[in-house]
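Every protein chain of the complex appears in place save one, which is left out.
Coming up: chain A.
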Amino acid sequence: MDLTLNIWRQPDAVTHGALHTYQLAGISEDMSFLEMLDVLNEQLNAAGEDPVAFDSDCREGICGTCSLMINGQAHGPEVTTTCQLHMRSFKDGDTITVEPWRADAFPVLKDLVTDRSAFDRIIQSGGYISANTGSAPEANSVPAPRDKAMRAFNVATCIGCGACVAACPNGSASLFMGAKITHLGELPQGQPERYTRVVDMVAQHDAEGFGGCTNIGECTAACPKEIPLDVISQLNKDLRTAMKQGR
């Protein structure tokens, strides 16, 4: 298939960027979206131009590194990661606009690459449990009720890609935070730090410059792991409980 690509080009973090248009011919519908960009980059290399910088690592939908806004949708038109998106989701002759995640908390480093270390700092501020080191404890010594364990496992699938922030009109990271709060808060191991965790993570979130949530729900529509909106309710509830405890 033949495509017209509008791609955000920005040489570095401080220089202004702009959309550039490229023509690509003979793309196979079995290619992944990133392979399509690889083809473009070979073409640019051959012409002596700077290739388009974009992030990817595992290319199998589990690391959360790939991050592209494709035609106004985070990770494109399917419920999956950019690396697992295939060109069969597009038609011959399509124009595809590719932009980086837009959030001031995720500054653009170059072209389509953003700095998402704000998420690392949110995790660092509270997204952990304390455990004694030494030999691993017996796996079944801390029983977890089945429904709670299921909910924890379901939301633990969050890969920290940032699509929720990219899709949110407020630039809020509430779905990401809610996933972590719910994941750790449903398990016995997460209880000791539960209410300091939520206060610390939300404070870090706010300091990073993410917006406040207005329960619009674009985040969950964009999430490749289908993290449900109820984690945001859980986040709010845990924060309200922390407030009651005077934290």
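Side notes on the structure shown:
Just so we're on the same page, a contact is a pair of C-beta atoms (placed from the backbone, for glycine too) under 8 Å apart; a residue touches a chain by one contact, two chains touch by 3 or more; residues count from 1.
The working rule: contacts and distances are computed from a predicted model.
For the omitted chain of this complex, the UniProt record lists the protein as "Succinate dehydrogenase / fumarate reductase cytochrome b subunit", which is one of "Sn-glycerol-3-phosphate transport system permease protein UgpA", "ATP-binding cassette domain-containing protein", "Protein-glutamate O-methyltransferase CheR" or "Succinate dehydrogenase / fumarate reductase cytochrome b subunit".
For the options A:Leu37, A:Ala105 or A:Ile227, the residue in contact with the chain missing from this view is A:Ala105.
Considering the whole complex, the residue from A:Ser32, A:Thr65, A:Thr81 or A:Gln204 that touches the absent chain is A:Gln204. Among A:Thr15, A:Ser28, A:Asn45 or A:Ser117, the one in contact with the hidden chain is A:Ser117. Taking the complete complex into account, residues 6, 8, 19, 69, 71-73, 97, 99, 102-108, 115, 117-118, 121, 124-125, 167, 169-172, 198-200, 202-218, 220-222, 228-230, 232-240, 242-243, 247 of chain A touch the chain not shown.
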